[in-house]
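Reading through the structure tokens given below for one structure.
For this view, one protein chain was removed and the others were kept in their places.
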Amino acid sequence: MKHLLTTVGLDAAAIAGLLDVADHMSEINSRQVPKVPALRGRTVASVFFEDSTRTRLSFETAAKRLSADTMTFSVSTSSVNKGESLRDTIETLSAMGVDAFVVRHKSSGVPAAVTQWTDAAVINAGDGWHQHPTQALLDAFTITRSFGDGNSMSGRRVAIIGDIKHSRVARSNMDVFVKLGAEVTVVAPSTLLPPGGLPAGVLSAHGIDDVVGSCDVLYMLRMQRERMDSALVPELGEYSARFGLDAARAARLPAHALVMHPGPMNRGVEMLVDPSTLPGSRILAQVTNGVAVRMAVLFTILGGAATGLSQGDA
Amino acid sequence: MKHLLTTVGLDAAAIAGLLDVADHMSEINSRQVPKVPALRGRTVASVFFEDSTRTRLSFETAAKRLSADTMTFSVSTSSVNKGESLRDTIETLSAMGVDAFVVRHKSSGVPAAVTQWTDAAVINAGDGWHQHPTQALLDAFTITRSFGDGNSMSGRRVAIIGDIKHSRVARSNMDVFVKLGAEVTVVAPSTLLPPGGLPAGVLSAHGIDDVVGSCDVLYMLRMQRERMDSALVPELGEYSARFGLDAARAARLPAHALVMHPGPMNRGVEMLVDPSTLPGSRILAQVTNGVAVRMAVLFTILGGAATGLSQGDA
Partner (left out) sequence: MKHLLTTVGLDAAAIAGLLDVADHMSEINSRQVPKVPALRGRTVASVFFEDSTRTRLSFETAAKRLSADTMTFSVSTSSVNKGESLRDTIETLSAMGVDAFVVRHKSSGVPAAVTQWTDAAVINAGDGWHQHPTQALLDAFTITRSFGDGNSMSGRRVAIIGDIKHSRVARSNMDVFVKLGAEVTVVAPSTLLPPGGLPAGVLSAHGIDDVVGSCDVLYMLRMQRERMDSALVPELGEYSARFGLDAARAARLPAHALVMHPGPMNRGVEMLVDPSTLPGSRILAQVTNGVAVRMAVLFTILGGAATGLSQGDA
């Protein structure tokens, strides 16, 4: 694996391989000194053309735990870059000696374009409505490890609620969850379903009430306020009424069901109950697992030596 | 000690214990390689909801000298956070694996609130008008070490000049200095004295001229320009005339007296003389000692092993 641009090229075996490495990283993170020398001297550059402090810090924490150096290049959305200057930026940083670029951009396809301008590895940290592959991997890791199902999601019923059309999280998750054997159902206003249809094997339902009583995983997406402004979704209160998770719906969840959200949550919009009161919430576990999964991706892509993961070496 | 939120819970013995550890840290900082492995693998997150580059860099320098990793989360004052999103921010960072949060916020009590949302240690780096405990510790360290008084300020006359009412520095310093035995006198316009009265044992005087000839320490506070706009203080020139330190007043200071300021100085407002011309100025020593004291606080709170402080191990 040279880059991680999309989940599409990853088959179930490749996904399982990454999740197994993430188990190892989770063990490292539980040590008193959660730091190993596996990537000493390597440089990981975060190049974020769209703000996401949480994702950037997750990747940078992952890099530091493997003893890599980090370099941050943040660009405010206002100073939008033309294609050429984006290329010059990547070529310049690459010439300084970057081993991996972690790229977020509001336009789909930018991480793939970056691979043409550097010999370094490129990891997609979210591009437009397209893909967010490490999110899907950390979600699959969280689900399979919560249920003790090995690397399989076979027979697990996962409901994804919200703006499927514009969500890179939904797109990546549907792909990975189906490959691992899950039965995925999406729940969205009809205006927020993908115009080209759903991936093979993915079902749809009309409201959260259709799935809440029977799912193994209830995956809530963040509702972007700009969608509401654009009249793609009904008025806020109506959206919450049909698609939000409130206490009454949470009470109908099966006892073993997980509640997940990629963050940051819109409390009062899609999240109408305090998730810290839900025993099935895995929202903070997703964050913790995000560091382990990103360590696994960096380690695998940069070809770290397995000996660099042993205890006390950092 | 799990957190450092306020000086109020610290008795003289606890303060002395921290100052003794800071002596050790000062020695480390004087080495050719001022870096020890005491906190390797620990992560210290600076979460600043109010700009303060100098305080943030002081804490981050302290963390790096102990070989901790640092994570910076800065929020501009404009994107003011609601309570819930502040909580989500802390919970998210905590889930990534933070061992200590260093928190600054314009509202009193926020660092204390943060302790409810994380198992990590929380250090108050200044909250509203409430407290700035590491400032008080570094000031006590600077005064006692300048005079060679051990950990006692017994009988030392300290005058604090300026906006006592709105100053977290004054509040923390009055508390610590009195506990260590100092005789503290505050000098402020009557509109800038605390409405609830002064702490037990603290006196007040009317103008800087009442104290300048007889104090051991002259502690100048920063005058916030917004106070002047709000008519709480007299016109600028009048304030400087009655409360500013000029060359004539500096000449009246006892030969052994110290001049201190928490920074950043308003030259031309409260500071009318160039402090680099004053032999008693300890303003830069305060900055230097700030790193040592913050190392002592991080080391003590995070339970670093004493063996991690020995030379050449980092």
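So that you can tell them apart, the chains are marked A and B in the order they are listed, and the count of residues begins at 1 in each.
Definition applied: a contact is a pair of C-beta atoms (placed from the backbone, for glycine too) under 8 Å apart; a residue touches a chain by one contact, two chains touch by 3 or more.
Just so you know, these numbers come straight off a predicted model, no measurement behind them.
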{"item": "Contact residue for the chain not shown (choose from A:Thr7, A:Asn29 or A:Thr43)", "value": "A:Thr43"}
{"item": "From A:Thr92, A:Ser214 or A:Ser276, residue that would touch the chain that is not displayed", "value": "A:Thr92"}
{"item": "Interface residues of subunit B (partner: the chain not displayed)", "value": "29, 31-35, 53-54, 57-58, 60-61, 64, 263-265, 267, 276, 284-285, 287-288, 290-291, 314"}
{"item": "Missing-partner contacts on subunit A, residue numbers", "value": "40-41, 43, 69, 71, 73, 84-85, 88, 91-97"}
